[in-house]
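What follows is a single structure, written as structure tokens, with notes after it.
Every protein chain of the complex appears in place save one, which is left out.
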Amino acid sequence: MNGIEARALEKHFGPVRALQGIDLSIEAGSLVRVAGANGAGKTTLLRILAGLERPTRGTVGLGGRDPFGRKAASVRGRIGFLGPTTALYGELTLRENLRFISSLHGLSEERTPQLLAALSLSEVGDREVRTLSQGFRRRAGLARALLTEPAWLFLDEPWNGLDRAAGEQLTHQLRAGREAGRTTLVASHAEPTGPGGVPWDRVLELESGRLRETHR
Amino acid sequence: MEEALRYAGVGLVATAALTWLAADEARAIRSARVAGVLALALLALWFGAVIWVAPIERAQGIVQKIFYVHVPCAPVAYLGFVMTAVGGIGFLWRRDAHWDRVAISSAEVGVLFCTLILVTGPIWAKPVWNHWWVWDLRLTSTLVLWFIYAAYLFLRTLSSGTDEARAFASIYGILGTAAIPFVFFAVDLAQGKTLHPSNPAREGLPASMLVPLLLGFVAFACVFWYLFARRLEVAKLEARQS
Partner (left out) sequence: MNGPRVALAVLRKDLLVDLRSRDRLGHMLIFAALVVVLISIVLRTSAADARGALLPLLWIAFLFTSLLGLARSFQAETEDGAWTNLILVPVDRGWVFLGKAGANLLALLVVEAWTALLAVIFLDVDWTRAPGAALLAGVLGAIGLSTLGTLLSALSASARFREFLLPILLFPLILPVLVFAADITGEAIAGRALAERSAGALALYDWVFLLIGYLGFDSLVEA
């Protein structure tokens, strides 16, 4: 239902071959880590799978639907993405930002307080995002990505800038998402440390734009 | 009105023919040889006709012969601009960089012909109207079109090679072509009158003038075809290299 398929993905930036011949198939509801050194193509792979950037060649299927196709609107609405930026408006408060995202997706706002509490953000909900500290901004970005309860969640180095407590909250969210049947891809150059760790279903290893090996 | 429809018809046929040709890149590039030979032959004929067949106009003298260069450039430039939009639509539709190369190639050649119009116009106008430039419908709108497509080419120099840049340029190319009728109408409205003959009353021309003019249209169209095909080849080589 919400698996991920990719066939012969290529992405070129001018002469740079960021991704070369990626074939992958991810089962619905699994929690997958994309590992690899800096510049291996993790971010590019995530952005393409999330429908944010077109591949130079190859196809992507989210639950069997092409996120770049003409009738992709409903698929797009069920994608969550967190990159290196918060994707929030600095001039607005966190609550205003989340209200905007909710209204884009036609969601009620009842989930917002619960989500803010789960990420220890309730205190800063009414502050303008630009006034928040780096750590809170990372959490705020995470809250934004989780708000729509996406069927596919893509997180790019989500542990960056998070303290230990927030890192554990993230791990908790990942577990909860897995139980709820969400398919999650996390790009991370290092295995996050912490009690229990993350119950990865799979680890994909990227090296110079190629999928080197996958192990469970 | 009938006259205008006839021009639109010829334009449509030329656009359709070029679109068909451009749809297959290899075919378009191969056609350069045919186009080159045709263009050379027709240019020779046209040149001969301008020198020996066309009369020296009584009132304006020899300078009037620039007419046979100036006028045929116009439809060819428009053809280039319309093909830019065709390439843009093709790219957005198919997401194939080949259509983007069609757009950029035809825009460049179109701007070349548009520049020729703007250069030959004043050379003709100075001795005849005693001014290099008059704010007149055809001049002003041609200048505005030149600015639109110069902006298009400028846009292309800023960023290239990404699908994003191609989509940007495609949309601008489409906007530009959609604006052409409005530019004409707006300038017409602003000016109210024009020194140029209202859509060239070709019927009034004697055969000795009509033949070199028509030859000019066909010859310049072939020159466009040739340059377009060669530019397409260059674009393809560039793409392969990067």
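Letters A and B mark the chains as written, and numbering starts fresh at 1 in each.
Here, a residue touches a chain if its C-beta (ideal position, glycine included) is under 8 Å from a C-beta of that chain, and two chains touch if they have at least 3 such contacts.
Since the structure is predicted, the reported quantities are computational estimates derived from the model, not experimental observations.
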item	value
Residue among B:Leu175, B:Leu205 or B:Val234 that touches the chain left out of view	B:Leu175
Of A:Gly39, A:Gly90 or A:Gly181, the one touching the omitted chain in the full complex	A:Gly90
Residue of B:Ile148, B:Leu215 or B:Leu232 touching the missing chain in the full complex	B:Ile148
Which of A:Gly51, A:Gly177 or A:Gly209 contacts the chain that the document leaves out	A:Gly51
Residues of chain B (touch criterion as defined above) contacting the omitted chain	92, 144-145, 147-148, 151, 154-155, 158-159, 162-164, 166-168, 170-172, 174-176, 178-179, 182-183, 185-187, 189-190
Contacts of chain A with the absent chain, listed as residue ranges	50-52, 54, 68, 73-74, 76-79, 81, 83-92, 96, 100-101, 103-106, 128, 144
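Basically, only the chains that are shown with their structure count from here on.
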item	value
Gap in Å, rounded to a whole number, between the CA centres of chain B and chain A	49
Chain B residues touching chain A - in the complex, by the definition given at the top	95, 161-163, 242
Chain B-facing residues of chain A, complex	13-15, 54, 56
